[in-house]
Structures are given as structure tokens and as C-alpha cells.
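Of the protein chains in this complex, one is absent; all others appear in place.
So, chain A:
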């Protein structure tokens, strides 16, 4: 088990190096001069040169990369060109917010998507199945921002049940934190629930046809035991993979929802950084996202490993 995790981590290292090189060079190729962005109204050549010199923008690109990568290894992602805060500090502030949002969204997606998927597979071809599929398709088709705005209008403006925006850390006031996050998490979660439901349904349809499910029935087991213990247990593997992908997407993909609910999260940080050409922040954030993706997939692999006895004996 431990050797398996170590091996997975070893594979992750070259991936990370490639990703870091890619984001670094891509950014240099993109149009727009950070020195110009920083200088603002000052277009004085000496001022620009001073800025370039200060931020080592004149050095060869590989030197710039090595300097940055070396720092990153030591946990130093540079300093925001715009706010002069260390990038790690910015990330440290914003990332937990987005993680909280993502976890809550995934939980909501699980609560809705998995039972719906299991039921619609078991009741394939019935009215329930059709309705569940229509609901899922609607969930996929309705844009997050629209649902978000509608929810704010209904729940916050008209009913006044929940705050429309803002953020409170769960460590300061858990209940208040839940209140502010439940709507954005719901918006993100329902969209994921639709995807999750479709995947659960097709995975379940596959295993429900399996010979061992027929064996389970031939043992006289009740239908619930057959479906949950014998079928769903084997349908979990593709669901785990799917969940990891969805969670990774949430880390970087909650941008619009964060904007609508004015949540000071990771998505907002990226958008602001890109607009102001805040190189150090963009690089740091993208690198951090890549690490997040790799970690999530590692966790998914470990769960996969625990769920699948066949893999355990291969290793």
C-alpha cells in the first residue's frame, strides 16, 4: 500500500515539472507587458526599466523559470505585483474558502445524484427513470449563473431566508458560514449531481446485469441487499473516478458562482490576477491547482485501491 502511494507520487513529480514549465512559458508568450500594467499612467522609459529590473523581467526566460521554480520548492511563490503580498499568503487566504465551497457542493451532489442514479437504474424504463433523466438534463442545461441569480432573488431578496452574498469562516461562526455558503454550494452541487446521476445510472445498469447479481438473487437475498451490497458496491469504482474529476473541476471552475455570490475564493483570485497581469499570482494559483488535481487523483487512486480487491493483489 505504502509503496503504491510512493510510486504514484513519483509519477506525479514529472507531471508537476511539465505543468510548471508550461504555465511559465505560456504566460511569457501571452501579449501584455506586466511592467506596463504595473506602471499605470507612468509611461516613462526609466520607470519601466526600473520595474523590469526589479522583477528580473530582463533575465533570460530559463533563469526566470529556475528562480521561480527554486522558490516554489521552498514554498515561496513570489510576491504579487499588484498588492505586494506574498502569493502563498494570498493562496492561503482564498484556497480554504474554495475548498469549503467544493466540499459542500460535492456533498450536495452526492446526496442528490447517487440515490437518483441508483434508483433510476433499478427502475429503468419506468416513469421515475424518465423524470429523473429529464431533471438531470435540466440540471446540466441550466447555467450556474442563472440559477444563482434566481436563487438570490427568491431566497434572499423575496423570502429573506439567507444572505445573498458574503463569506464567514466556519472557524469563526460555523452556522453563519453554512448560511452564506449553502446557496452557492447548492448551485454548484446540483449541476454536479446531474453528471453524477448519469454516471451512477450507467454504472449501475452495467453491474445489475452482471452474473454475480443474479447469483445474489438466487441466494434469496432481499432486493435492497442485492442492489446496495452486491451491485452498488461494484458500481462505486467509476463513481470514485468521476468524483475526483468533478472535485478538481470545482477548485478552478467555481469562478462564476464565486463572482455572483461575491465569495472571496480561488476563482476570483485567478480572474483578478489575469486581468491585472499579476504574473506571480497567476503562476502560483495555476501551480497550486495542478497540485490539487494531482492530490485528488492520488486520493481517488487510493480509494480505488481499497475498494478493488483485484488491484490489491496485483500490487
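Keep this in mind: contacts are C-beta pairs under 8 Å (C-beta built on N, C-alpha and C of every residue); 3 or more make two chains touch, one makes a residue touch a chain; residues count from 1.
By definition in this document, contacts and distances are computed from a predicted model.
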Chain not displayed: protein name in its UniProt record ("CbtB-domain containing protein", "Oligopeptide/dipeptide ABC transporter ATP-binding protein", "CbtA family protein" or "TIGR02186 family protein"): "Oligopeptide/dipeptide ABC transporter ATP-binding protein"
Contact partner of the left-out chain, one of A:8, A:176 or A:217: A:217
Interface with the unshown chain - residue positions in chain A: 210-212, 214-222, 230, 233-234, 307-310, 313
